[in-house]
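What follows is a structure written as structure tokens; I'll ask about it next.
Missing here: one protein chain of the complex. Every other protein chain is in place.
Chain nomenclature is as follows: A and B, assigned in order of appearance, with residue numbering initiated at 1 for each chain independently.
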Amino acid sequence: MLKQLRNRLKLQRRAACFQIMSGFVIALAAGFLFAHPLIAQDDTIADDAVNAIAKDLYCPVCENIPLDVCPTQACIDWREDIREQLAAGITRQQIIDSFVARYGERVIGTPQDPFLRALALVTPWIVGLIALGTAAMTFRRWRGASRPPVAQPGLPLTHTDEDYRQRLENDLRERR
Amino acid sequence: MADVKLPFEETLIPPARRGLSLGSIVLLVGVALVAVIFGLALLRQNQTQPTSGPAPDFTLITYEGEEIKLSDLRGRIVVLNFWASWCGPCRVEAPALQNVWQRYQDQDVMMLGVAYTDTDSKAQAFIDEFGITYPNAPDTGTRISDWYNIQGVPETFIIDQEGNIARFYITQVNENILSTEIERLLRGEF
Partner (left out) sequence: MLAEVGITALLLAFGAALYAIGAALYGGRRHSDNWVHSARNAALLTFPLLLVSAGALVLALITEQYQISYVWSVSNPTTPVFYRITALWGSQAGSLLFWSLLLSLFVVLAVWLNWRSHRRLMPYVIAYTMATLAFFLGLSIFLENPFTRYWITPDLPATARAIPAYLFIPEGATAPSYSEMANSARGLNPLLRHFGMIIHPPMLYLGFVGFVIPFAFAMAALASGDLSTNWIKATRRWTLVAWLFLSLGLILGGRWAYDVLGWGGYWGWDPVENAAFLPWLVGTAFLHSVMIQEKRGMLKVWNMFLVIGTFSAVIFGTFATRSGLIESVHSFARSQIGFPMFAFWSLLTLISVGLILWRWNRGELKDEHQFVNLLSRETLFVLNNVIFVALFVVIFWGSFGAPIVSDLFLGTNITLSTDYYMQVTPPLFAALFVLMGIAPLSAWGATSLARLGRALLIPLLLTLALMVLLFVTGTTQPVALLAYGLVSLAGFVALYEIYRGAEARTRSLHERWPQAVLALFGRNRRRYGGYVVHLGVTIIGIGVIGSTLFQQETQQRIALGETLTIGDYQLRYDDFEEGYAADGRYIQRAYTTVLRNGQPLTQIQPRIDIYLSAEQGGENQTMTIAGAHSTLENDFYVLLVGWEAVTHQTATFRVYINPLVNLVWWGGLVLILGTLIAAWPAEVLPARVREESRQRQQAEATA
């Protein structure tokens, strides 16, 4: 019963605030019921310039959806903010930095903070190197296990079709 | 027992190995560790807004540039409201919050608004639109929202004179709800 009630409450809240569960299920706040009105915008800054920066940003309201395609009102506001900053002549990196400073590291696809960046980018390679090392050790074991069988002499490097077919057939037979 | 030495100790042939080798144990512990981390993450994810106990401390810099630290407000009741300009219910409750603030600002009551993922210009426009006079601040780094585990906006916490959370509202609030609670705390009922 409580759960039911809570779900209802949540729904209502979500209705007008934001939707985390499904990105494109946007909540339309009162007044925006049927139209996506175009915001009076500074036409000197093209949408493409805004999107080029928004592409790399993530608004906490839309989990994992890049800012340039997220349709919530919060994201529309953020894009307007980018537009205003661009109009004020602020550079791309400064804009990104300002977003990170205001909303935290989560707004960018790879952390800006050097330590977090290193943690994010280097860790997988360390694990990968360990995997490669283990594989290399396996090879060594294989090689060291026994002497190679006497190399088959006269194995022609150039081969006829018949020879190839024979080997193929052998291969196939062995597989069954 | 311990000092009995077996004379043939060194000649013992180890039996078929029992137990696990060091590498295996390390691997097993590693897997267990990963599981523990995900267990902690799940616990963290399932944390809900605190409804009692000490309110997480934070420092705000308001849109007016004033610095406010929650723990400095000890002895006063704090109404902490999370909002955003793009949120419908926040618009509905804004006048109520302002009215409550006007009614109680001369008593031991503080009201703080924290703007969640809002841009400065939009937040300022919101404040102007509703004539809000209590201190409002951006949630720099979206950290305060994290500490209070908020799941959306609006959410409102009432913190008592001792710095403990007295009430939490997950829905929009109205004057009635807030003033009842403030009156109760002002009377010293906890």
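FYI, a contact is a pair of C-beta atoms (placed from the backbone, for glycine too) under 8 Å apart; a residue touches a chain by one contact, two chains touch by 3 or more.
Since the structure is predicted, the reported quantities are computational estimates derived from the model, not experimental observations.
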| item | value |
| --- | --- |
| Which of A:Ala87, A:Ala101 or A:Ala135 contacts the chain that the document leaves out | A:Ala135 |
| Touching residues (missing chain, whole complex) on subunit B | 16-17, 19-21, 24, 27-28, 31-32, 35, 37-42, 44-46, 142, 146 |
| Positions on subunit A where the hidden chain makes contact | 1, 4-5, 7-8, 11-12, 14-16, 19-28, 33-38, 46-48, 51, 56, 58, 63-66, 69, 71, 104-111, 113, 116, 119-121, 123-125, 127-128, 131-132, 135, 138-139, 141-143, 145-149, 157-158, 161-162, 164-165, 168-169, 172, 174-175 |
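The rule is simple: only the chains that are shown with their structure count from here on.
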| item | value |
| --- | --- |
| Subunit A and subunit B: spacing of chain centres that average the CA atoms, whole Å | 28 |
| Subunit B - residues contacting subunit A, complex | 84-91, 117-122, 138, 140-143, 152-154, 170-171 |
| Residues of subunit A that touch subunit B when the two form their complex | 9-10, 12-18, 20, 27, 29-30, 59-61, 72-74, 76-78, 80-81, 84, 101-104, 106 |
